[in-house]
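Only a single protein chain was left out; the remaining protein chains are all shown in position.
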Amino acid sequence: MAFGLLKYGFRKRYPAKPQFTPSGTTLKKRYDVVIIGAGAHGAGIAHELAKSHGIRNVALLDKGYLGGGNTARNTAVLRSNYLTEEGVAFYRQSLKLFQGLSNELNYNIMLENRGQLTLAHSDAAIRSFRWRAEVNQHLGVRSELVDRQTIRELVPQLNLSEDVRYPILAGLWHADAATARHDAIVWGYARSACEQGVELHQRTAVQAVEVTNGAVHAVKTNRGRIACGCVVQAVAGSSSIVAKMAGIRLPIHSYPLQAMVTQPYKPLLKPHVSSPHLHVYTHQTSRGEFVIGGGSDPYPRYGSRATLEQKEALSSAILQLLPFLAQAKVLRQWAGTTDMTPDYSPIMGLSPVRNYHLDAGWGTWGFKATPICAKTMAELVATGKPPELIQPFALERFYRFEQINEAGATAAGH
Amino acid sequence: MQASPSATGASPTAFQRRSQLYRRHLDLDAAFADYEGVLAVAAYADPRVERALAERLGLADLSTWPRSGCAGPNAPQWLADAGRQPPNRPNKAVAQEDGGLIARLSEQEFLILQGLEADPGLFAALQGNWPSDAAESVHPLPHADSHCWLALSGALASEALAKLCAVDLSSRSFGLCDVAQTSLARVNAIILRQDLGATPCFHILSDASSAEYLWDALVDAMREFGGAPVGLEALRTLKLRDRPSESFSPTERHPRIQPRKAP
Partner (left out) sequence: MKLLNCPLNGPRNIAEFTYGGELRPMPDPAATDAQQWAEHLFFPDNGAGIVTEWWCHTATAYWFLAQRNTLTDEVIRTFPPSEVFKQGRKLAGKDGGEKS
């Protein structure tokens, strides 16, 4: 063992086989498909293109590194208890795909079925939860309204005192909710894509998009020009900026959303717990840390700097629910950029520019959509037609005034 | 002319108009009085105790006391024509001849507070004179039902407010007749400084619907400085004194509080 380690240490070359395209690989002059953004969505689309459609001459570009954007910054909540028929159908399918993803990628994504408890602190919230439960059950998603006694059994640690500003009145229990390791998903997808011939090019920033006669035919990067048959943009957090290069305007406001994790504890909280009223949600990760997230910042901003005010708001809210965290130390804190659409639904499909496909507007609901997004976007690239499941999410809906009002979109807001 | 309480021991429920805080006053065994039709708390305790409190740190509820306001491009001229002196820039107040205050809240908006010793009846004269014609470019903004009105008096008033308000209200930066429209204990408030004799005093106007919350927050903030609620009579006596009573010293009773050095 020690001998093996010594041998390993003295090797001139890294002994393991690289899982991704080795850095320094030169860019080709032309790819069939260029995917801008190597996050979970981009890598997933690349994997699906290669595996399901045999499209392997694909460049997966990122201005930073693999999975270093919002994939690394989200709080890893998988759920499908949405409110609109379109939303529930879409996320239900996504959750189903997550269940088989470790096997499909031969990569452990550390999926854990946890369930999610959303708390009601007002009569209005109970009414809306009842509505959501009915819609969910009708569409085959496990959601039910639960009373305080059931809440006590599900999460004994919750502060159910009536002597607080917003006592807990009822809850929405969503047994299908789960969590998974976000990094593992993007690594698994990218490894599979690279094995099948896709090229991952990190630190390759797209600086311009060449459009002639209404069709895209090349992108300019800091490492040179790439001709391409088709472009997919999957750059959550920078969607407006990248789309502008292709001359496309998007109905998006970019707000930071801040989160933090505490020191690790022994396993004591199984489900996700969220309170739209207190603007806070949490779960205990498999490492034992409590990951705590909340509402978006009060005004739009690019960049990932966190603020003390939001940390104070998160802390005061979580202490109402789980008072024992008063002793906890905050280990890390950060912000991600959420591309919020007016109707809290994504923007997927065709764009005004031919062969330029949009995977944008992912606000706070992007991570949980990863596998279904990969499948449907790859099908769109291969066939040129958006699959039925994502047709309602076309950019065009805003011009037809047919928004999908997704009131079940965020953990913090109704 | 000073209006004196004509009927001490008046019952709040006998009046059509009560403060949003009257239950708080009942809990404190307040002595209510009828000031020419306006119900207010005269005192909660012995007058000498109350005066000492008001010099140190006292909170009075003036929510029933007359006040009004007006807005519009022509508001400054209209006030001048009515024999009042409007301030010439926003966030300033001017003491009026009758002891009241007029504060300018923005270019075109004014708040009028009745003096504590003036006859409340006199205010009706102004109220009755509002122009009914839109062409006058001035319209009334009554403030009487929308806001509660508290007065925080005493040498330690700005120290107590510092716990609840981010704006520096100490004498160094917030002088006589200064106005701050800001957040106080997380609710919006208009804060005006009008000293009573030699005693600092801050008038606070805030949303009537959160009056009990603000009252409780202020009482709580005052506790560490030994402050407590006082009646209208205590504020009125302060106004007649031009220097603090000699027995008073902030450090004497509370060793934790050090007198501030002159800048």
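Observations, loosely collected:
Chains: A and B, in written order; residue numbering restarts at 1 for each.
Note that a contact is a pair of C-beta atoms (placed from the backbone, for glycine too) under 8 Å apart; a residue touches a chain by one contact, two chains touch by 3 or more.
Predicted model, so just to flag it, every value in this text is computed and none were measured.
Judged over the whole assembly, touch between the missing chain and the shown ones holds for A, B. Summary of contacts with the chain left out: across B:A93, B:A189 or B:M222, the touching residue is B:A189. Listed residues A:V88, A:V209 or A:I252: the one in touch with the omitted chain is A:I252. The chain not displayed touches chain B at residues 90-91, 105-106, 133-135, 137, 166-167, 180-183, 188-190.
Annotation for chain A: contacts to the undisplayed chain at residues 238, 240-241, 249-254, 298-303, 305, 307-309, 342, 398-399, 401.
Keep in mind that, in the parts below, only the chains that are shown with their structure count from here on.
The distance from the centre of chain A to the centre of chain B, with each centre set as the mean of the Cα atoms, comes to 53 Å.
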